[in-house]
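The structure under discussion appears below in the form of structure tokens.
Every protein chain of the complex appears in place save one, which is left out.
Here is subunit A:
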Amino acid sequence: IFKISNMKLILHNMLTSAMIKGVKKGYPLLLRATKVELQPVEFDAGFVVHMLPRLDWSGVTAAVQCLNQPDLLQDPLPELPPTVPDDYANNEDFLRKAHIALMQLDVIEGCLVCPETGREFPIAKGIPNMLINDNEAA
């Protein structure tokens, strides 16, 4: 029995469809998840503090919003502020919510959608497939 990693929102934050011809930004990708699980991971404040400056926070909140679908998750989604608070490094309440969003929401099945072309990229067994055909490439 293997423990397999599933797509986390940290990965979603880095993904773009900009390799498609004609796409200007391709970010953030819409997240249409059909199977998501809350996978408890030990809270690591240092990890969140180290990662936050490298993330596009609006992409994080957008992804969490996409997961706000009826019957998708049994547990409630973390409530995230629209911007990162100035005191984030010492704000444990914020860091805990950010950690849940970034590291504990496992997207197992669904798809990612290019915001400009609507092109869908499947997520299966927790892994996004961002391969495109030669004729789609920029």
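Following the convention adopted for this analysis, contacts are C-beta pairs under 8 Å (C-beta built on N, C-alpha and C of every residue); 3 or more make two chains touch, one makes a residue touch a chain; residues count from 1.
By definition in this document, contacts and distances are computed from a predicted model.
Of the candidates "Methyltransferase HEMK2", "UBC core domain-containing protein", "Origin recognition complex subunit 2" or "DNA primase", the chain left out of this view carries the UniProt protein name "Methyltransferase HEMK2". The residue from A:Ile10, A:Leu30 or A:Val113 that touches the chain not shown here is A:Ile10. One of A:Thr34, A:Asn90 or A:Asn129 touches the chain omitted from the figure, and that residue is A:Asn129. Only one of A:Gly22, A:Pro40 or A:Pro53 touches the chain withheld from this view, namely A:Pro53. For subunit A, the residues in touch with the chain missing from this view are 2-5, 7-8, 10-11, 14-19, 27, 44, 46-47, 50-57, 83-84, 121, 125-132.
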